[in-house]
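Let me give you the structure first, and then I'll get to my questions.
All protein chains but one are shown in place.
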Amino acid sequence: MIRYVLKRILWMIPIVLGVAILVFTLMTFCPGNPAEIILGSTATEDALLAKTEELGLNDPFLVRLGNYLVDVFIKRDLGASWATNVSIMTSIGERLPRTLTLTLVTLFLAFGLGIPLGIVAATHQNQWQDSLSMVFALIGVAIPNFWLGLMFVLLFSVRLGWLPSMGISDGLKSYILPAATAMMGAFATCARQTRSSMLEVIRSDYITTARSKGVPERDVIVKHALKNGLIPIITMFGSTFGHMLGGMMIIETVFAIPGMGTYIITAVNNRDYPVVQGGTIFLAITFSLCMLIVDLLYAAVDPRIKAQYEGQNKKKIKKEAEA
Amino acid sequence: MSNNQEFLEVKNLVVEYKSDGQIVHAVNGVNLKLGKGRTLGLVGETGAGKTTIAKSILRILPDVGCKIRGGEVHLDGKDLLKISENEMRKIRGNNISMIFQDPMTALNPVMRVGDQIAEVVRLHNDGHYDPRKRAEEMLEIVGIPAERYMEYPHQFSGGMKQRVVIAIALACNPDLLLADEPTTALDVTIQAQVLDLIKDLREKYNTAMLLITHDMGVVAQVCDEVAVIYAGTIVEYGTKEQIFDHPTHPYTIGLFGAIPDMNEDEEWLHPIDGLPPDPTNLPKGCPFAPRCKYATAECEKGPIQTYKTADGHDCACCHIADVVKGGK
Amino acid sequence: MIAETSVQTRKKPRKNSEFLRVMKQLSRNKTAVIGLVILLIEIVLAILAPYIAPYDYTEMDFMNMFATPSKAHLFGCDDLGRDIFSRILIGARYSLSCGILATLIGTVIGMAIGAIAGFFGGKTDNIIMRILDVIQAIPGMVMMIVMSAVLGPGFINTIIAMAFGTIAGMARMLRAQMLKVRENEYIEASVSINCSKARIILDHLIPNCMSPMIVQATMGVAQTITTASGLSFIGLGVQPPAPEWGAMLSGSRQFIRQAPHLVIFPGLAIAVTVLALNMMGDGLRDALDPKLKN
Partner (left out) sequence: MKKLFSILLAAIVALALFGTVLAAPKDGVLDIAYSIVPDSLTPFRPEVNRDAPYFTQICESLGVFNSDKVLEPWLAKSWNTDDNGFTYTVELREGIKDSAGNPFTADDAVWFIQESVARALKPVYNKIESVEKTGDLTFELKLKSNIVGTFEKIMTESYGITKASFEASPDEFGSSLVSTSPYAVTNFVASSEFTMELREDYWQALEDMPACVRPTVAKVHYVQIAEASQMGIALETGVVDMVMRMPIATGMQYEGNPAYTVEKTSGHQGYQLFFSGADTSPVANDQKLRQAIAYSINNEALIQALAYGNGEPLYDVHSPVMIGYNPKWENEENYPYDLAKAKQLVAESDYKGQTLSILCSGNGDMPRMAQVLQAFMMQAGINVEINAAEMAYIVANRLDGTKYDMFINTIGGVYLADAWAIRYDPNAYSTGDGTSRHDYVLGDLLYETWTPEGYTEENIDKVHNYLKESCIAYGLYNPYNYCAWRTDIGLTNEVYSVSQHIAPTYCTYTGL
């Protein structure tokens, strides 16, 4: 198991390297001279030339790429923002926890509500509970995020005064409304995924076996069916997590949360290459770690997968990682 | 016929379910009787409603669309279809337990095999046994070393899994065992072992058994009585000897014709022509009539009565005389 | 993603009768039919939009700014006094074509990549999969924003950026399907009679992997339409005055309290479309998956 984890962590290195190269290349193709954007629209020609030189933008592409990769992977230094000179690690250190908190609260709400709803729908297939749950879930997919967000704010902050409307100064409480807004899509997908995966599991023979043993219906669902139905949900959990890490910019903007999303988007607009690259690399690392956790969760849920990991059978593991 | 008092009695069981908006008549007025410690073989083709009968007795038909339309299931005089779900739950696994057709899928893949056995003990015992000890004991009884308690189903072969299923079924010393084609999914060599195991254990604990199978060989090996089922109705019922020596229903005869007989040097087997009727649209009269060479207009008129041909030998056919004359 | 886990393709090579079977299944599914009908109505409206729109979608009327729905203006008027109903009708052309085209392009390219990886296996597969790993490690929205920045604004560029975002997922899915299908005997049979590789991929493998792809693509269109509104929020996406729904929605969000109808109608348009696509996708999945039949 430990060998498997180590192997997976080693695998992250080429992936992160690939991400670094890809983002670096893409940013190079972005129209606009970063020096011009840093200096603003009133810069003189000389200042521009000097700044361009200072940023190393006159070097050939491969030299710049090489330098960057050496900085990141050998010196382990993401550098400082071109726009603010603040160390990117410091900024990420401040911002990533906020985005992570937001993402985790969102996932907690989405899965905490989505899984029970999906189970209710599956156990009452084709009855009113099922239809109602699925209508609810479909609406969740369809409503645009920020519209719902502002509606929540109007209700819970302005009318009821229960929750802060924006910012992060109230601790975890500040994250509830943004998370409730951001979760709708994931919640709906989760409910639907849970339903279909539970429906499949509920029909399987071992559930009948459990029933024939006299296991109470609640235990049949919770102890026998849910654990088996969890695997696709865990898969979804992983991909949603990754999706959200970088996809929170709208929520972050609406709720004035200074997180990774707004950090990266501002940097893209400012052509602040090191920030875009550093931010993306960090998100990629977080994502890869999260995928590793997801794969370990599989193992925790399903002994067959665990056996594969422990078996150290190269082919099998690869297959699993890709499935 | 056993001289014991009837232990299990199924009367007029009717089960239907819905599929794609159509009603499937799976079981249509089945009557069964089983004495304590006896074995009844339920024989028929795939889709004849055998498994549905067993699941109805245990009341574990799938929730969606499946419905027991009528009938009674008496166990020790108690109508299982009338008691509460909670009471029924106490009977499942305890008084009645079931062995499933496919051991590969019958075990929960994410639960330790030992725990799966212990679970049923824990659910039904009154502090009499330590569930874990009992589970280990059961493993040994079915011929699996107790050390394998902590393993998962995927680490077991098919035959071993079926042994685990049997261990689960017998862990609480049930009075009635519903065995749904317990050997179909297994290799021939293993089939015999498993059958022997069931037989031994059953004799040891004096458990009655409803054995569902389409394999006449198995029936010959294990059963006391036999019920032949076709399209959800019992077409012939009798002791093993009666059925094997004097099959009276054309369908039963057809069944025997479809298995090779080692004693006779036959070039061809004799499969039954045609297909079983569409269960959503059963014929008004004898369901076997369309495939039956004895069929007359009378057969299609209406429900066929059951005739007693000998003590304990019933047959639902209006041409018994012709059939018996016609022989095989 | 949903489809990936629940749809199993264990079918014989697809024939016309298979198509008919699916259509029959689909027509039995009430929600799917409703979804399909809504979508068809929207497509017809989009095609006919210039003829049925009561006003020119760029025509401003400063006397009618923020006008609430009335007989003259069914959905009211926007912040520049333009008829929202007409804008939504014309907007259907942009939103639907944007969603459909982006998904289509992404799916075709993704399938090509996935097919190559899945069929050839070995080194090719390994290299392609590692590249996909890298692309997927970058959060989708970040990728799309960077792509939009590279390509610049505009309708076509937005479509390309969004198409790019769907490639990796599609490629991975097709490959996973192909690995499953490749094991089937009829593929071995084709190999044994010396069918060319391209032929095997095109004639046998891809058709048999299609069903989850179709489901995924249907849901993908919905996703793309939602993403487009996200891009507009950030200031990327189609150019004004093109009344793409997402742009309408995010462009008028500052009036959400004073004139909610500016946000509600384009929001509803998106919601209804996404809903219809999802209903259809669910239905398709059920129809294509023999296991999920009741």
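Here the chain labels run A, B and C in written order, and each chain numbers its own residues starting at 1.
Please note the rule applied: a residue touches a chain if its C-beta (ideal position, glycine included) is under 8 Å from a C-beta of that chain, and two chains touch if they have at least 3 such contacts.
All figures in this text were calculated on a predicted structure; none of them were measured in a lab.
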Left-out chain, listing which of the shown chains it touches: A, C
Option from A:Leu17, A:Leu57, A:Leu154 or A:Ala307 whose C-beta touches the chain left out: A:Leu154
From C:Pro69, C:Gly121 or C:Pro241, residue that would touch the chain that is not displayed: C:Pro241
Chain not shown: contacting residue from A:Glu36, A:Asp130 or A:Asp205: A:Glu36
Residues of chain A in contact with the chain not shown: 30-33, 36-47, 50-51, 80-81, 83-87, 90-91, 94, 109, 112-113, 116-117, 119-120, 123, 150, 153-154, 156-158, 160-169, 173, 176, 218, 221-222, 253-258, 262-263, 266, 269-271
Residues from chain C at the interface with the omitted partner, ascending: 58-60, 62, 65, 79-81, 149, 152-153, 235-236, 239-241, 251, 253-258
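As a convention for this text, only the chains that are shown with their structure count from here on.
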A-B compared against A-C, more contacting pairs: A-C
Whole-Å gap separating chain A and chain B, where each centre is the average of the chain's CA atoms: 52
Whole-Å gap separating chain A and chain C, where each centre is the average of the chain's CA atoms: 21
Per-residue overlap in chain A, given as positions that touch at least 2 other chains: 125-126
Chain B residues counted as touching two or more neighbouring chains: 64
Touching residues on chain A, where the partner in the complex is chain C: 14-16, 18-19, 22-23, 26-27, 29-31, 125-126, 138-139, 141-147, 150, 154, 185, 189, 192-193, 196-197, 199-200, 231-232, 235-236, 239, 242-243, 245-247, 249-250, 253, 261, 264-265, 268-269, 276, 279-280, 283-284, 287-288, 322-323
Of chain B, residues touching chain A in the complex: 55, 58, 60, 62-64, 85, 89-94, 97-98, 100, 102, 105-111, 119-120, 123-124, 152, 154-155, 165, 168
Complex interface listing, chain A residues touching chain B: 123, 125-126, 203-206, 208-217, 224, 227-228, 301-304, 307
